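Accompanying notes for the structure given below.
Note that this complex is displayed minus one protein chain, with the remaining chains in position.
Order as written gives the chain letters A, B and C; numbering starts at 1 within each chain.
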Amino acid sequence: MGNFKGHALPGSFFLLFGLWWSVKYPLKYSCRKNKNACYLGSRAGFQRLEFVEGIIKAVFALIGMVAEQFVPDGPHLKLYNYEEKHWDHLMNWQHATMYLFYGISGLVDIVAHGTNALPVAMDRMMLSLAVFIEGFLFCYHLHGRAMLDVHVHQLLLFAIFGAAVCIFLEVFFRGSIVLEMLRTSLCILQGSWFWQIGFVLYPPNGSPEWNQMDHTNMMFLTMCYCWHYAFAFLILAVNYTIVSCIVEA
Amino acid sequence: MGNFKGHALPGSFFLLFGLWWSVKYPLKYSCRKNKNACYLGSRAGFQRLEFVEGIIKAVFALIGMVAEQFVPDGPHLKLYNYEEKHWDHLMNWQHATMYLFYGISGLVDIVAHGTNALPVAMDRMMLSLAVFIEGFLFCYHLHGRAMLDVHVHQLLLFAIFGAAVCIFLEVFFRGSIVLEMLRTSLCILQGSWFWQIGFVLYPPNGSPEWNQMDHTNMMFLTMCYCWHYAFAFLILAVNYTIVSCIVEA
Amino acid sequence: MGNFKGHALPGSFFLLFGLWWSVKYPLKYSCRKNKNACYLGSRAGFQRLEFVEGIIKAVFALIGMVAEQFVPDGPHLKLYNYEEKHWDHLMNWQHATMYLFYGISGLVDIVAHGTNALPVAMDRMMLSLAVFIEGFLFCYHLHGRAMLDVHVHQLLLFAIFGAAVCIFLEVFFRGSIVLEMLRTSLCILQGSWFWQIGFVLYPPNGSPEWNQMDHTNMMFLTMCYCWHYAFAFLILAVNYTIVSCIVEA
Partner (left out) sequence: MGNFKGHALPGSFFLLFGLWWSVKYPLKYSCRKNKNACYLGSRAGFQRLEFVEGIIKAVFALIGMVAEQFVPDGPHLKLYNYEEKHWDHLMNWQHATMYLFYGISGLVDIVAHGTNALPVAMDRMMLSLAVFIEGFLFCYHLHGRAMLDVHVHQLLLFAIFGAAVCIFLEVFFRGSIVLEMLRTSLCILQGSWFWQIGFVLYPPNGSPEWNQMDHTNMMFLTMCYCWHYAFAFLILAVNYTIVSCIVEA
């Protein structure tokens, strides 16, 4: 995954989910407020949505895992190279592990919202854990890389651990629109920052490389991260406005 | 902003807001307690106040952003110097970014309290984020400075992150007078400490400079920080007493 | 305890408790849901279970303490070697201290659930403290060891402190199935990871030693830790399913 596509792909997944949530949660909130006027969604409808979301999450995670294993220079399920006595393609295995937990989270969503066997709050806990594990693996992932490379990934960790905490709080304050918006914004931030990382570390179209050791680059990127976040809120605001207008119209 | 005025100005803003809150929240609390006797404020009145606060916050933030960009030695919206191939006036851009989030927080206040489109709790979340982003940018701001310089800014971070956590708690415990007082005290602390930083790092009127490497200076300033905080509580206590007396009279 | 058995033993204790909890909490939850159908457990029954658990915990802790003291190369209650002027077998004393707090937690369980003298929430607080103290002693335990040794123990700390926080939350959100499942999963993780540490640091049956300085070994073990956690959830899911089916049948 050490190339542009390897960052654009997960970035797109997160952006997709973030954008979807930036429509779903305002819709849910508006519908709750205008109980009579709303013909777009009902309680049961939203539960079915969460069910479908779970399926999509599980499928994406499966695709991700398979892709990490079977890309041409992937491990093909081989973990240890016995001839040369070293671990094989640990990076791919780590990414596959990240996807695995998103997959588990998807499965829990499916069971929690498709049947009534599981308490519904389990979906948030598993998602929170999946996000936490993503951050956890990232933390031990960056050893020995160049300064800028470490820095842009570290910035990502704020979005990841912030989201993990936010989702864990949702276990106790389920359905709080504020937490849902916060989670959505952090998800969009994560998605767009993955793209930014791709552009910074693997500039496509032969643009010149960034100087990995320049301290001002680091300062700019820190600031740029905040702009991404402001941008995430802009998207959220636009979608919120559109959804509110449609529901109330 | 690397001068005395550059610290006195934001300090004054924070002091202004802190002092205003040290009147507003005791007033609100007293009015809630003495429902009959109180002709000064009603629920609707306080909501209008929050609306006006939002406008003032947004205007201040706008002024701050414009000032950072268009002061004589500012970037004038130029981010990258293509001739000399380096980032231009990153400090000013970072400060403008801080103001940007306070601006967003002001806008959210306006919408949340002026219309009923947004859930009111969003105002606290955005303010919490704005304060967090201020601290976040400060963290990556101090690289390579002298020991004392770093130390006085680090002390500021306690007030900033403390306030961010306190405001985030207000999302869930809205209207808790204890949290509101805590926030007010931290806001006054931040304001007065900005002034202190100005006096320490850029002594006006030709006073001698502080020795940046003297360990006892650091110890004194840590203690001084606590005195500022005690002073903030003194102001809070005086204002609280005055307000209570007036309302109950 | 610096051998394979010394890690397998506590690992087995944690696994035992984790597995037991992975049956108990789903059972409790299912019984609460199907009040009529459930003949397996009642409120009083579960309280008696907690009482028995407390006794078992206290007995295990006592055995652990005695074992640490009176193994052939143990301190036999001698703390300071006055002849050679140094502390005696500090490791064993530290382990005994860890067991001590689990013992106290067991005693509190017994009193809280056997009599009504103590508030029941005390059992969670003491368990949380016992787990925290375990982690606290581990933190100061690892000084001067090889990199891999430190790393595998540090990974353990995530499970330990995670469990401590989770149990502390249970003081306020008692009976939340989500927190109980989280605690169970972390307990199983801790147990299985103790076994893993044993296999890594003291390979039994003459397998070759792990290279303590190889960075890829560290990366693999980080990932392996996540797999253990996924495995813990698998066990939890299987037990949950079986219990649900039996109760609802």
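Here is the rule we use: a contact is a pair of C-beta atoms (placed from the backbone, for glycine too) under 8 Å apart; a residue touches a chain by one contact, two chains touch by 3 or more.
Computed from a prediction, not measured in an experiment: that's the story for all the values here.
Taking every chain of the complex into account, the omitted one touches B, C.
Among C:F4, C:F51 or C:F136, only C:F136 touches the chain that is left out of the view.
From the options B:W20, B:W87 or B:F158, the residue with contact to the chain not on display is B:F158. The chain not displayed touches chain B at residues 29, 158, 173, 176-178, 181-182, 215-220, 222-223, 226-227, 229-230, 233, 240-241, 244.
Mapped onto chain C, the footprint of the missing chain covers residues 86-87, 90, 93-94, 97, 100-101, 104, 117-119, 121-122, 125, 133, 136-137, 140-141, 143-144, 171-172.
The rule we apply is simple: only the chains that are shown with their structure count from here on.
Using the contact threshold fixed earlier, the set of chains in contact with both chain A and chain C is empty.
Greatest centre-to-centre distance from chain C is found for B, with centres as Cα means. Averaging Cα coordinates per chain and for the whole protein, the chain whose average falls nearest the overall one is A.
The rotation relating chain A to chain B, fitted on Cα atoms, comes to 90°, given as a multiple of 5. Chain B and chain C have CA centres that are 45 Å apart.
For chain C, no residue reaches two or more other chains under the stated contact definition.
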